[in-house]
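Of the protein chains in this complex, one is absent; all others appear in place.
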Amino acid sequence: MCRFLLYKSNSPILLADLLTRPAHSIIMQSFNCKLRIDRRRPMNGDGFGIGWYDEPRTNGCIFTSTLPAWSNINLQRLAEKIKSALVFAHVRATTGDTATSESNCHPWQFGNLMWMHNGNIGGFDRIKRRLQNSLREEVYLSLQGTTDSEHAFALFLNMLDDPEHRDEFSHAELRQAMLRTIAQLNQWLDEAGVEETSLMNFAVTDGQSVVCTRYITSAEYEGASLFYSSGSEFRSDPETGQYRMVKANKREDVVVVASEPLTYERSDWMAMPTNTLLVITPKLNVHLYPIRDKYWTNEKRHA
Amino acid sequence: MCRFLLYKSNSPILLADLLTRPAHSIIMQSFNCKLRIDRRRPMNGDGFGIGWYDEPRTNGCIFTSTLPAWSNINLQRLAEKIKSALVFAHVRATTGDTATSESNCHPWQFGNLMWMHNGNIGGFDRIKRRLQNSLREEVYLSLQGTTDSEHAFALFLNMLDDPEHRDEFSHAELRQAMLRTIAQLNQWLDEAGVEETSLMNFAVTDGQSVVCTRYITSAEYEGASLFYSSGSEFRSDPETGQYRMVKANKREDVVVVASEPLTYERSDWMAMPTNTLLVITPKLNVHLYPIRDKYWTNEKRHA
Amino acid sequence: MCRFLLYKSNSPILLADLLTRPAHSIIMQSFNCKLRIDRRRPMNGDGFGIGWYDEPRTNGCIFTSTLPAWSNINLQRLAEKIKSALVFAHVRATTGDTATSESNCHPWQFGNLMWMHNGNIGGFDRIKRRLQNSLREEVYLSLQGTTDSEHAFALFLNMLDDPEHRDEFSHAELRQAMLRTIAQLNQWLDEAGVEETSLMNFAVTDGQSVVCTRYITSAEYEGASLFYSSGSEFRSDPETGQYRMVKANKREDVVVVASEPLTYERSDWMAMPTNTLLVITPKLNVHLYPIRDKYWTNEKRHA
Partner (left out) sequence: MCRFLLYKSNSPILLADLLTRPAHSIIMQSFNCKLRIDRRRPMNGDGFGIGWYDEPRTNGCIFTSTLPAWSNINLQRLAEKIKSALVFAHVRATTGDTATSESNCHPWQFGNLMWMHNGNIGGFDRIKRRLQNSLREEVYLSLQGTTDSEHAFALFLNMLDDPEHRDEFSHAELRQAMLRTIAQLNQWLDEAGVEETSLMNFAVTDGQSVVCTRYITSAEYEGASLFYSSGSEFRSDPETGQYRMVKANKREDVVVVASEPLTYERSDWMAMPTNTLLVITPKLNVHLYPIRDKYWTNEKRHA
């Protein structure tokens, strides 16, 4: 199990203020993950990746490493220099026996789209070939690694029209492609008779809109945790040094979505309901959409 | 372009005597490769791998790294300790834009089989999907990376009967599977209209027999270089310190095949003819077989 | 804070049976360290090292990596092949801001001596120059990194007569050098007015004898944990698959010392008393010696 974080704002934030300085940053989460479902491997030390955009309609940049995030001195240094208004970050714990490899580090890029995943697709091996065969050639050949997460991205790309050459997508289009991706995965998993549960917390952006999900192939259990928060600024308190989401006015200038709250003010963080899709529009409006398929329920789920 | 070396003998050699101490070892070849066809990237600094067997009918062991071989201190230390009578070694230069990754380092293993490749399959992208679709499930799912070399191994495995659970193969069986692999690749490349030339210097072993090829999809040009030598011992001269193939008697106790001669005694090294398959039997007999397909010629080839 | 393990026996053990297969191996300890004093960084993911000897009176071999032990596929593979009757293993968590570096990975070697350390020398910076200036030239120049641990080894070497060219030391000699090393460190720390506490769990071997300490520069607190166990064999139970120390007869054929018990049978593990030195002789006798200096006490210490 892994962890991710995404940040979108009106004005750039120094990556250090998001990734390395906060006491409960995603880097620290790689030490001490209290909310994890999978207890077998209690930390995320198998590499990490960050992605960010510096200007609209340009491709993002990605920095990945198979070294643990917390001891990566290049990450520490770059985070003190790079500013961005749209950031993806991911820390990784390998779940199998594969070598830790940079080609298996999130996030992935294709054109100006960026993708990351927290969770896993149960029984993925049984639908892998079918998934690959469904892909258009340019998407199929873009695969660099072997993970379920990257293959889910490929399937998502396949739902879009010419993702290689476009620099912009409407958020409605991204949302539809995300829903179709999940639906398609579910159909194949069903047809293959897979009974393992899948956790599909996906996040995608084109540098302007963001779409992400908290999703589980179950009507009984909660999905992997996902929280969001918004406000006017994410910064440290000058007195305590603690980071928090400042809500200086009614405008929302910052939205953060993360596997775990980044600050100790739990009231600032809302849990995304399980099997929900969240959209952040280019203008920073946040919309939540229930994903009403056979795993939808109004009943209380088990944690 | 890469480089490889394989060694088989009656008694174990210290890896250092093969890999790190000789002045013209495969590690030094990674500095100074005079015989290379592809001049664009004049060294092999993108990782390496070694594989070796310690006892018959056991799986081999593999050590790979994305650091250059010449500065890998773990390799230096292990080579001073490990002895083996059957060794594969490979140094790698990436040919594309992909990240250097341990899952793309030769050699690969499957059961007790080990495989490496020097060269490249031209236009591989155009047959990749077809190749994958031809694979049995357990072979398909064993793919860890994205290289043509590993996919060629998968195709080879697909030619064998139950490679996952057997610990021994006859050399005739390995030879037939190798020839069928090359023939199948050629057929698909033809059908896909690929015109780029492929260099298929492959090597495979089950820990007892070795089969390797020097092969090019051309009747005009020489393949990537491949040399072999045999004798009673490969060791350094006590006076000069130079390594050489000692021929103390008529018995052949050691066979070495390498992309370039490992010693300065060129007369000790025979060039394998282009489009030939070489077999080393468990008893260290060496057989050469011409590969008589449409790329076979008796004419002189261009270098 | 780090963790270490040392193993000495009459017959070689497969490294996998010691390092990677046991459920509570040192690799697993790098996930879940319940007995650690320093809670700030709850795992040991900043690299590891193993050292082993294959024959008496030869130098040992070392394999180190800055990747976490649990995801290092080379470690997994090598551990399935290498056997040794004398093994050191260390997992590391950096305590400062320094880059994780292979030259800062334990164990270190000098001639046929091997050294590792669990703990830290408080205020080391204030005695570093003095320590370096006390070293003989060949020891001073052998320093590869910047850690207190490696410098403590250098000081230890300086207490020995010609460690560079000898292949054997009596255990009494190693023990005396260890005690003099600790005494010298203490004297310098005192003279520099250092008040921070030091944890000096050191281990050293020449391939035949082993000397290790559980030591703290305090008469009030317990040192970093250290346990030992002995028996006739360390192996997995054929029924449960659990590893344990088998005590088939009264002979002691195996001695293990480790920062935490390797098995769930706590009764098999004795805690080394704080400020004690343990010797394992070449014939596998175990002796404990109290270190009677100003930090010695018969009172109960605080955990």
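By written order: A, B and C. Residues from 1 in each chain.
Heads up, the rule we're going with is that contacts are C-beta pairs under 8 Å (C-beta built on N, C-alpha and C of every residue); 3 or more make two chains touch, one makes a residue touch a chain.
Just so you know, these numbers come straight off a predicted model, no measurement behind them.
Colleague: Missing chain touches which shown chains?
Modeller: By the stated touch criterion, the chain not on view contacts A, B, C.
Colleague: Out of A:T20, A:S65, A:Q132 or A:T197, point to the residue that touches the absent chain in the complete complex.
Modeller: Per the contact definition at the top, the residue touching the missing chain is A:S65.
Colleague: Taking the entire complex into account, which one of C:A23, C:L141 or C:L288 touches the absent chain?
Modeller: C:L141
Colleague: Residue-wise, where is chain A in contact with the chain that is not depicted?
Modeller: The list for chain A reads 54, 61-65, 73-74, 77-78, 80-81, 102.
Colleague: Mind listing the chain B residues that contact the chain we can't see here?
Modeller: Chain B touches the missing chain through residues 31-32, 41-43, 45-46, 66-68, 70-71, 73, 76, 94, 97-100.
Colleague: Determine and list the chain C residues touching the chain excluded from the picture.
Modeller: 98-104, 125, 128-129, 132-133, 137, 140-141, 143-146
The definition used in the following text is that only the chains that are shown with their structure count from here on.
Colleague: Counting only Cα atoms for the centres, state how far chain A is from chain B in Å.
Modeller: Between these chains, centre-to-centre, one finds 41 Å.
Colleague: Show the residues in chain C shared as contacts by 2 or more other chains, in ascending order.
Modeller: Residues 73.
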